[in-house]
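Attaching a single structure in structure tokens format; questions to follow.
For this depiction, one protein chain was excluded, whereas all remaining protein chains were kept in their positions.
So, chain A:
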Amino acid sequence: MHTLTHLERLEAESIHIFREVAAETEKPVMLYSVGKDSSVMLHLARKAFYPAPPPFPMLHVASGWDFQALLDHRDKTVEEYGLDLIVAQNEQAEEQGINPFDTGSALYSQAQLTDPLKKALSEHGFDAAFGGGRRDEEKARAKERVFSFRSASHRWDPKNQRPELWNLYNTKKNKDESIRVFPISNWTELDIWQYIALEKIDIVPLYLSQKRPTVTRDGMLLVVDDDRFRLEKGEQPVERSVRFRTLGCYPLTGATESKATDMNAIIQEMLLATGSERQGRAIDKGQSASMEDKKQEGYF
């Protein structure tokens, strides 16, 4: 027997977590954002229960401003693997006048992402939800447990989390509590990319560079994904070779100029990059502790 590589150990740990939740909770769901971390999670979930399909549905929180390519990829994946998909969306956004151009980022993410997520979790009565959080993403996440307990109102209390020893997870929960489970807690961004490359996991083409219509705004390179994008006076979309390191709502997610059209080139760019992954997301800007505040409110 050979010494297991770090990826083999990470894979085994994640599969163990998926199976543990399936065995010990009543109604689990997987949050499926269609991004690279979600794609790895889906792959791991399929491995965990092979030859059976994952014994839980996928939940996608759609903001209404998702990249079209992402929605296409989602539908194709669901079809191909025979998954059960639930889409949660704030249907009233338009009448409430909420959109990524006029609404402040805090209110926008609350109304379009956090609230629909909480609503869907409560309505379906899911008692456990898999999320793609990784501990290397951000300082607040480094202390997050694999099993994170949320109150009935989905709040996170950083002072009141359970110790996790060995690979023994305490899944007992109080009435109305639910659990967020992070099976890829111990993976780094490099691990994710390398695993995608090794396992040949199909990902949204937006991660790969190609010519896309772009405008530059507030130091961010934005892609004009559809004709709802409001061009400012004098703004003219310019074709540039760009790709994304992280995917959110298209008017809020910064692209990077890149020539990387295959996996290894992406990894090379990532390793040589000087900015962290979340730099491209408008939501995370603010004080360094802001992710913790969001998490306490129920943002994943």
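Please note the rule applied: a residue touches a chain if its C-beta (ideal position, glycine included) is under 8 Å from a C-beta of that chain, and two chains touch if they have at least 3 such contacts; residues count from 1.
Quick note on the criterion: contacts and distances are computed from a predicted model.
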**Q.** Missing subunit (named according to UniProt) among the choices "DEAD/DEAH box helicase domain-containing protein", "Multifunctional fusion protein", "YprB ribonuclease H-like domain-containing protein" or "ABC transporter ATP-binding protein"
**A.** "Multifunctional fusion protein"
Q) Of the residues listed, A:Glu94, A:Glu164, A:Asp226 or A:Glu257, which one is in contact with the missing chain? A) A:Glu164
**Q.** Missing-chain contacts mapped onto chain A
**A.** 1, 3-13, 15-16, 19-20, 22-23, 46-52, 135-136, 139-140, 142-143, 158-159, 162-168, 170, 172-174, 185-186, 188, 190-191, 194, 197-198, 264-265, 267-268, 271-276, 279, 288-289, 292-293
